[in-house]
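A protein chain is absent from this complex, but the other protein chains hold their places.
Entry: chain A
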Amino acid sequence: MGWVKSPIHKRAHQNKRYNTATMLQFKLVLLGDSSVGKSSIVHRFVKDSFDEFRESTIGAAFLSQTIKLEKHPDVTIKFEIWDTAGQERYKSLAPMYYRNANAALIVYDVTQPGSLVKAQSWVEELKNKVGDQDLVICLAGNKVDICDEDATAREVQREDAQLYAQEQGLLFYETSAKTGAGVSAIFQEIGERVYQKKGMEVPSSTQARKPLNVELQRPSTNDSTSCCS
């Protein structure tokens, strides 16, 4: 995470319109058992993009979505969203997946009995892998649209999940990727929390030797990097 100069700013700069808005970039990982609706939630979130911020997907790597914080209109948050790519199915997520995550969205299915217990084991897994660094964790009970149609379909009570979330200090929402209910609210809330946790931090100027990363897509010469025989 950090302050990134976005293409938007670049354009503003070129148009000589000065803009003090800033953009924060966060890594958000999805967790939860397969078929609870993780990918559907991301789909809903990424496709409902705001007009003024062009959605940018990064092909096979991860998805990005940019939002404006409602409580801080001059702050935009760019989520770099890592979906599990199915590797959660046999508990085969790699350490790379969790690394440097700023937020995690742990999803369960309100119509699946025992689904909350599984979400709880994902919370444990996450804490094991990432440690107790300040990570914003949000619990989401998905597929509430099914309960709205047929109340008997509900297998996980809202109160139970909420109580657990409170105990663990997690954000909590019920959502429907199908109707969109709760989806944008979740990302607003996560964005707000991460901003509060990280965005206000004073930059440390004491770091003297900071290695610079090399951006592979930017060779320094005009030489093509493609050299496959």
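Criterion: contacts are C-beta pairs under 8 Å (C-beta built on N, C-alpha and C of every residue); 3 or more make two chains touch, one makes a residue touch a chain; residues count from 1.
Operating definition for what follows: contacts and distances are computed from a predicted model.
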Protein name, per the UniProt record, of whichever chain is missing from view ("Protein farnesyltransferase subunit beta", "2-oxoisovalerate dehydrogenase subunit alpha, mitochondrial", "Rab proteins geranylgeranyltransferase component A" or "Translation machinery-associated protein 20"): "Rab proteins geranylgeranyltransferase component A"
Option from A:92, A:121 or A:196 whose C-beta touches the chain left out: A:92
In chain A, positions touching the absent partner: 1-5, 7, 9-10, 12-14, 18-20, 22, 25, 27, 34-35, 39, 42-43, 46-47, 56-63, 81, 83, 85-87, 89-92, 94-97, 99-100, 102, 131, 134, 198-204, 207, 209-221, 223, 225-229
